[in-house]
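Here the complex is missing a single protein chain, while all its other protein chains stay put.
Order of writing sets the chain letters: A and B. Residues in each chain are counted from 1.
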Amino acid sequence: MGGFLIRRAGAALVVLVLASMLVFLGVRAIPGDPAIALGAESRDPALLAQIRHKYMLDRPLPVQYAHWIWLALHGDLGVDQRELSVAHTIVSRLPITLELAFLSMLFATLVGIPAGVIAAVRRGKPSDHTATTVALVGLSVPHFWLGLLAIIWFAVDLHWLPSGGYVGWAHPLDNLKHMLMPALVLSAGFSAVLMRQMRSSMLTSLGADYVRTARAKGLTEWRVVGHHALRNSLITVTTVMGLQLGALISGAVVTETVFQIAGFGRLTIEAVNQRDYTLIQGVVLVAATGYVVANLLVDVVYSLLNPRIRIS
Amino acid sequence: MSAVADPHGAPIINPRARRRRLLRKRFLRRPVAVAGLIVALGFVAVAIFAPWIAPHRSGFTDFNHILAKPGGKYPLGTDELGHDELSRIIWGARASMQVGVLATLLAMVIAVPIGMIAGYYRGWIDTVIARATDVLLSFPFVILAVGLAAILGPSLTNATLALGVGAIPAFIRIARGEALALREEDYVPAAIANGATDRTIIFRHILPNMTSTLLVQATLTIPGAIVGEAVLSFLGLGVQPPQTSWGVMLQTAQDYLSQAPRLAVFPGIALVLAVLAFNVFGDGLRDILDPRTTR
Partner (left out) sequence: MAEPLLQVTDLSVRFDTDDGPVHAVDKMSFSLAPGEVLGIVGESGCGKSVTCMSLTRLLPETATVTGTAVFDGRDLLTLQPRRLRRVRGREISYVFQEPMTSLNPVFTVGHQIDEVLKRHLELSRREARARALELLRLVRIPAPERRLDEYPHQLSGGMRQRVMIAIALACDPKVLIADEPTTALDVTIQAGILDLMRDIRERLGTAIVLITHNLGVVADVADRVVVMYAGRKAEEAPVEELFAHPQHPYTIGLLGAIPRPYEGEDTRRRLQEIPGRVPSLRELPHACAFADRCPRADELTRSQIPQLHEVRPQHWVACFHPGS
């Protein structure tokens, strides 16, 4: 297992470095004087000179890159157009998005996995068809539209839940009330994917030879499905989680926009709309890093769960 | 290919034609997939014939009837600027289909050769391509689009680009996997022994054998691209007004949720139908082409 993880970590590191280079070059690829871009389109020559000096724009690119990475590793991602520390802004908004993501994953797991198992066990029967159809629709409905519909229904018509905004943890009940719709909406696509993956994985497991052996041993169907097949399927499904995290982050951006939640996701959109390149740079870097790290964690979990990798 | 006889004298029908018939039979036994195909083709037709079908041309506004309820002259009502919703939906279909299909094609044209090369040659080329794909994958799709929009500015073309780039990793993985498996087939060393170059093998032997898998993936990528375009336009990163797409319509609908919820409902329904149709068709296609898939 150690070897497997070291290789994965190494690959992740390479990917991160390359990705950071891409981000770095991306900002430099914007047509026009980078100093202006990074200085929020101010034309004041003194300010521009200051920016040029700070970002080492007169030095060769590799030096600029090294300098930038060095600063980033120390937590300094520069300041945005409003002279606020980018790192600080990100850190203050990130927990909100993380809470949203966590709640969505929770809902998706609680719904998707049991649904997939039931659909597989009752393959071909009405409950399977229903579940599969619901999942297909869930995949096809863009969740921002679902969000709009939910707002129309629950907030405007029924006044049950607030239509947006965020309340901090000081008021936990209020916080959950505000997070409920966004998290449910965001979890829709994820649960559909989970359900399909789980169903497919369970069908494979249930058709495997070891399930036949389990039945031949005289074990009850409950044990055969819930112990033998399920364990294998759950392990297989973990690999899917990693890919879905990316979709979750993308979804968070949209969901926060629909529900007016001032989280990390919405920050990315604000940054683009304001053409705040320092902020964009910092945001994209953090998003990519977070995603790569999250995937690595998923790999770790997988290797712990799968005996074939744990003990190779 | 004419009929061939086997050693015992029994005639063997052209295997390709036989397979096609079998596939058609299996497909027709799945009414849902057939429905999906029909609806999907319907949307494509609407997109192509939009200039002839839409009751009003793309920029038409009627300031005397803003936010009109459905009925009469405007079957689906009008929006806050007096655009006819029905026409907008039809024109929106054009944008969505365009982006969906073009982004998928872009991804395929770039990714399939790269994937095939990676899978066929393996070794260091494979590792380099794998790392590059990983780098691409390390940016969640919206973040990628945000980045591209920041550099190139938001527009329909750039949205197509972002979506195409986002779809590349999946195609690379599939093309690579198929090439990896197909290069082990017996006809490869046979072809080499006959003097075939690598290029001949890749394009004449390996590529034709992965068309069904690629077709399935393409059919399932298009709806993703359509939704992606809607998302990007909704966020302001894609199609810009006055051009319209379903995503743009939904963005403006946001401000009128309490007054005119139908502005959000109609484009959304169109979106869901189109995506569902392609998904259902693609699923059905995958089922019939790969009997080993557990369904």
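The rule is simple: a residue touches a chain if its C-beta (ideal position, glycine included) is under 8 Å from a C-beta of that chain, and two chains touch if they have at least 3 such contacts.
On a predicted model such as this, the values are computed, not experimentally measured, just so you know.
J.: Out of A:Arg93, A:His228 or A:Arg266, which residue would touch the omitted chain in the full complex?
T.: The single option touching the absent chain is A:His228.
J.: Against the chain that's been left off, what residues of chain A make contact? List them.
T.: Interface with the chain not displayed, on the chain A side: 208-210, 212-220, 228, 231-232, 235, 306-308, 311.
Note that in this section only the chains that are shown with their structure count from here on.
J.: Could you please state the distance in Å, as a whole number, between where the Cα atoms of chain A are centred and where those of chain B are centred?
T.: Roughly 23 Å, centre to centre.
J.: Sort out for me which residues of chain A touch chain B in the complex.
T.: 11, 14-16, 18-19, 22-23, 26-27, 29-30, 136-137, 139-142, 144-145, 148-149, 151-152, 156, 163, 200, 203-204, 207, 245-247, 249-250, 253-254, 257-258, 268-269, 271-273, 275, 277, 280, 283-284, 287-288, 291-292
J.: Can you tell me which positions in chain B touch chain A when the two form their complex?
T.: Where chain B meets chain A, its residues are 131-132, 134-135, 137-143, 146-147, 149-151, 154, 223, 227, 230-231, 234-237, 250, 253-254, 257-258, 261, 264-265, 268, 271-272, 275-276, 279-280, 283, 293-295.
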